[in-house]
Structures are given as structure tokens and as C-alpha cells.
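Coming up: chain A.
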Amino acid sequence: MTAAALTEPTRRPLLRRLRAPGGGPLFTAAVLLLGALVLAAALAPLIAPHDPEALDLRAPLAGSSADHLLGTDQSGRDVLSRLLYGARTGLLGPLLVVGLSTVLGILLGTVAGWRGGWVDTLLSRLLDLVFSVPGLLLAIMFVAVGGPGLTTPVIAMSLAYTPYVGRLVRGLARQEKARPYLESYRVQGWSGWTICLRHLLPNIAPTVLAQSAINFGYALMDLAGLSFLGFGAQPPAADWGAMINEGESALQRGAMLPALAPSVCIVLAVVAFGIVGEGIADRLARRER
Partner candidate 1 sequence: MTSALSKTPPAPTPPPGTALLEIDRLSVRLPAGRAARPILDEVSLHVAPGETVGLVGESGSGKSVACRTVLGLLPEGSRAEGQVRVRGRDVLTLDRAALREHRSRRAAMVFQDPRASINPLHRIGEFLTEGLRAAGTPADQAAATAVRLLDAVGIRDPHGALRRRPHEFSGGMLQRVVIAAALAGEPELLVADEPTTALDVTTQAEVIAVLTRLQAERGTGLLFVTHDLELAAAVSDRIYVMYAGRIVETGTTDELFAHPRHPYTAGLLACTPRIDPDAPPPRPIPGRPLSLAEAAPGCGFAARCAFAEDRCSVERPDLRPYGDTLAACLRADEGILS
Partner candidate 2 sequence: MTRYLLGRLLGLAAVLLVTSFLVFSAVHLAPGDPVSFLLKGHPATPEARAAIAAQYHLDDPFLVQYLKWLGGALHGDFGRSIQFRQDVTALLGSRLPGTALLIGYAAVLVCVGGVLTGALAALRRGPLDRLVLIGTGVATATPPFVTAIGLVSLFAVQLGWFPGPGSTGTGLAGRLHQLTLPAFALALTLAGLLARVTRSAMLDELAREHVEVARSRGVPERAVIRRHVLRGALGPIVTVGGTTLAGLLVSTSIVETAFNVTGVGQLLVQSVTAKDLPVVQAVTLLIVLGFVLVNLLVDLLAPLIDPRVALAPGDTA
């Protein structure tokens, strides 16, 4: 909202002070949890006890049993299997969002910060404009035009997250450009692109990475919200947000697990990404000092 150059990740103060002093055990636990999630997503076809889309209309909303550890949903599908498969879209979506927004943000931010002048003004205003539209609203607009599914929300969210990275990279690029070591390359007649690729980007990469890691959890939350609204992965595919939506009616009939299990997964994943992202940012801040 201000024109001041950003040179630190925008840290929504999520879990900044939750870390145990020293940052050790909680950080490790978060990394382990994320590792387990990734494994679960990767190995879902091997470890899922049932076909996530196999209906069993004779046993809807069955409670926890040896056969269905987390019970079944209103269509008799195994909740645990759907949870494991749901981890795939649950993680792939934010990964794409973070990847795309990082690439786009680095590109726009570097060009704006390095070129300066009217290019900078134009790109900065553009980023500010996107920043002034809430990401969720942008995604809803996109879905209204492009239809629901995995692709449309991911593209919209990538755009919405680009300003976070772009404004950061722009600030960093301007700051680095003014430093003598880059100036000496310029004086030696190196081309701007070569300097940016070989010297600027490697130097600002860790800070950008920290910002992207922080963004991951939020992207996960936003995308899950979209699929809760029915704008994400379409039925019968397993998806956490959609599972919560479907599980809500089951809740009124006394079956907790179909809605609560994916809820817990989302919160745990977001908390873990928050801790890891803040941890990286803290480590960077300490190294800078």
C-alpha cells in the first residue's frame, strides 16, 4: 500500500513467536509432518486401503472400524483413502501456485527493479492493482468465466500471489543494484541480463524462497476454501475442501469424521508450512545480522 521498497518477506505474523526458543524441535516436527504429507500423497495408490471413489451405499456414514479406520462418508466411501488421495490435490495446487507466482514475481520484480524508470512505474502500478483485489475474489471471478476445476483457481491464485513476490524482488533488486559489486560488473560492460542471472538472482534467492514458503500455507488455505465452495476439484475426485463441504450435512446427522478429518489435515498442513516458512525467514534474518 506504500511506495516504500520492500526488502523483507511480507510476514503475516502467523507463527512468528510460537517456535520454541532456539527454533529446534517445533521446526523439526513441522518438517517431519510435511514430509509425511508428501509421502502420503505420493504413495496414496499403494497405501490407501480402499478405492477413494468406490461407493458403498449399504454403509453410508459408518463409524470408525477395522475396515474403515476413519469411517465412511455419506456415499459409503472410505474417508481415510479419500484423505490420502486428497493430499495429492491439496499439495499439488499450492505447489503450482507458489511455483508460478515465484517465477512470475521474480521476472516482473527484476525487470521493474533493474530497469527503473517508466517500466518500473508501470509494473509497480500493475502489481499494486492486483494487490488491491483480494485473491479469493479474483479466483471467484476467474471461475465465473473459466469454470471450476483445478486449473482456473490455480491460475487465479498464482496471479494473486505474484505481487507478494514481485514487490519483494523489486525492492531487493533495487537495493542490490546500488551495491558496488554489481556496479563494478556494469562498469566492466557486462549485459544486464547476465549480471541479473549470474549475480543478482543467486543473492536474493534465499529471501524470495522464504517468502514463497510462507505463501505456501496461505495458498493451501485459499485453494481449500475454493474447493469448499465447489470451485476446485470436481466430484467424485477426493479433495479436502470438497470433503468438508460434503461432510457438513453428515455433521447434522451426527457423523463427525467425514468433515473433521480433512479439517484437521488442513490446519496441520497450514501450521506446519507456517512454522517452516517463518523458520527459514528467521534463519535468514539471523544470517543477515
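Following the convention adopted for this analysis, a residue touches a chain if its C-beta (ideal position, glycine included) is under 8 Å from a C-beta of that chain, and two chains touch if they have at least 3 such contacts; residues count from 1.
Here is how the candidates were picked: all candidates are chains of the complex that A comes from, given by their letters.
Here the structure is a predicted model, which means the values were calculated and not measured.
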{"item": "Single touching candidate for chain A, where 1 or 2 all sit in one complex", "value": "2"}
{"item": "Touching residues on chain A, where the partner in the complex is candidate 2", "value": "1-3, 12-18, 125, 128-129, 131-134, 136-137, 140-141, 143-146, 217, 221, 224-225, 228-231, 241, 244-245, 247-248, 251-252, 254, 256, 259-260, 263, 266-267, 270-271, 274"}
